[in-house]
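Every protein chain except one is present and positioned as in the full complex.
== chain A ==
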Amino acid sequence: MKRDLMDIVCCPLDKHDLELDVDVEEDEVLEGTLTCTDCGETYPIEDGIPNLLPPDMRD
């Protein structure tokens, strides 16, 4: 994901801001974590795709 996707996405549960932690970045963020600044729920970024499904809808 591009870093400026942060301007568009929010926590799917409470719509608060997310914080980005980057593990692998080339032209864009490939691996990392998005964490809700309010409820603390975490969302993985894998192969450049953030998984922003609520926890009960994940695989």
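Keep in mind that, in the parts below, contacts are C-beta pairs under 8 Å (C-beta built on N, C-alpha and C of every residue); 3 or more make two chains touch, one makes a residue touch a chain; residues count from 1.
Heads up, the rule we're going with is that contacts and distances are computed from a predicted model.
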Undisplayed chain, where the name is taken from the UniProt record, one of "Branched-chain amino acid transport system permease protein", "Methyltransferase", "Acetyl-CoA C-acyltransferase 4" or "Cytochrome c oxidase subunit 1": "Methyltransferase"
Chain not shown, touching residues in chain A: 1-2, 5, 7-12, 15, 43, 47-54, 57, 59
